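The complex is shown incomplete by one protein chain, all other protein chains being positioned as in the whole.
Chain nomenclature is as follows: A, B and C, assigned in order of appearance, with residue numbering initiated at 1 for each chain independently.
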Amino acid sequence: MTADAFLQRQGEIARAPSGIIAEGRHYYALRVFYEDTDAAGIVYYANYLRFIERARTEMMRLLGYEHSALRDATGINWTVRRCEIDYFKPARLDDALIVDSTIRTLGGASLDIEQVVRKAETVLVAATLKLACMRSDGRPARLPGGLRESLSRVANAPIPPQSTRKSPAH
Amino acid sequence: MTADAFLQRQGEIARAPSGIIAEGRHYYALRVFYEDTDAAGIVYYANYLRFIERARTEMMRLLGYEHSALRDATGINWTVRRCEIDYFKPARLDDALIVDSTIRTLGGASLDIEQVVRKAETVLVAATLKLACMRSDGRPARLPGGLRESLSRVANAPIPPQSTRKSPAH
Amino acid sequence: MTADAFLQRQGEIARAPSGIIAEGRHYYALRVFYEDTDAAGIVYYANYLRFIERARTEMMRLLGYEHSALRDATGINWTVRRCEIDYFKPARLDDALIVDSTIRTLGGASLDIEQVVRKAETVLVAATLKLACMRSDGRPARLPGGLRESLSRVANAPIPPQSTRKSPAH
Partner (left out) sequence: MTADAFLQRQGEIARAPSGIIAEGRHYYALRVFYEDTDAAGIVYYANYLRFIERARTEMMRLLGYEHSALRDATGINWTVRRCEIDYFKPARLDDALIVDSTIRTLGGASLDIEQVVRKAETVLVAATLKLACMRSDGRPARLPGGLRESLSRVANAPIPPQSTRKSPAH
């Protein structure tokens, strides 16, 4: 989306409880509450990780893969392996923020996702995370096939068909 | 609202970023994320206080009294003096909850608010709080006049005109 | 403990990772970090519930009943049924606080505990909670016998022997 299109659609995003998907990206709106801020008057640095996790959860829900349903059906949980996060400008109490997420690469048992937190057109925080599917015993699990296809809706490039390589658990 | 009316309007509530006001109550929707749960598989008990604070914040925003604007214009912050909270049933990951709030009594510098957290028609948690307006130096402040009138929209009984008693700060 | 004795022992309490038990009360020290504060410059109201839960956890650990060990051995978790909390004065960044806890009444499957958060001799927050033992299926469970006896060390009055009434689960 161009910056103009994004600003025009901000109200629409805020009214969609799970956000919207457009042009290979997921957009999710949230507000900054007192609980998110600290005595420096700004959002506490760990809380952006809560914000972007909410966005990932709602993206998955929109794709039909709610966390608890996935866990109950397959025993698989998402786990974060790595996170790189840059803090450019602080968010403050009552700010209306948008988290914009897109998948960069999709492996057999993991994916890289880029997530940007914006206030209007200003980027406040940008993060890149490596997520993996994990079984309840802690071992890596392959991404379920249907999920894999659904994820291409929030990827900024075509996602290649899953290779026949074995998953890292084997 | 009757239970039926409430259930029918749940989608509408979820799509209203600041919730809705109906029949003297404010209704606000939220989701349970991983950040809200604990190792017992349920929402951690302190986090319901975050949920109900979000609801109060959005209620005030809907009434035209955003926290940060009120603070910047008048130097007044809301503060919680007392909270009684009953935990009936636990909320779990991915639950869609509604916080339903109504003001019970409105004093010169404080108010009592009742807040109930529901999953569909089931009451999970019920809280009563005493809130006060506070100046930046920590002394109590009278509720601004316009706010006082606005609050009658979310009170379940007519709110009497403000008495001419002096505020507790004097 | 008298106020003087308390102040003299504050350093000792801070150096005891699980706090100390003296004269029927448990004392636990903690610091206020940025994560605990909000944009009003004070500790966010829900976070006192985190503070007092840490104190209860360390009290139980000191008595030999660590949460995870109790759960793994008996399937029992502690659950909060009700909390009444008064906020008298705010805590701020870097404050050194003491949580002082004592059991008021001990039933067959629940107990009432009083917890006070102090900064030096000043009471900031006072809470009373009803806690119950719960099985993993959500039904109430009797307090294990040995735990019952241990708890008398942190009760401010003799705890009567457990009655032969059946637990509320039956």
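Criterion: a residue touches a chain if its C-beta (ideal position, glycine included) is under 8 Å from a C-beta of that chain, and two chains touch if they have at least 3 such contacts.
This is a predicted model, so every value here is computed, not measured.
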Given that one chain is not shown, which residue among A:7, A:80 or A:96 touches it? A:80
Contact footprint on subunit C, counting only the chain that is left out: 14-17, 29, 31, 33-35, 50, 53-54, 57-58, 61, 66-69, 92-94
Listed in rising order, the subunit B residues that touch the chain left out are 34-35, 37-42, 44, 46, 92-93
Tell me where the left-out chain touches subunit A, residue by residue. 40, 45-47, 49-50, 53, 77, 79-87, 90, 138
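Operating definition for what follows: only the chains that are shown with their structure count from here on.
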Which integer distance in Å separates the CA centroid of subunit B from that of subunit C? 27
Spell out, as numbers or ranges, the residues of subunit B touching 2 or more other chains. 50, 53
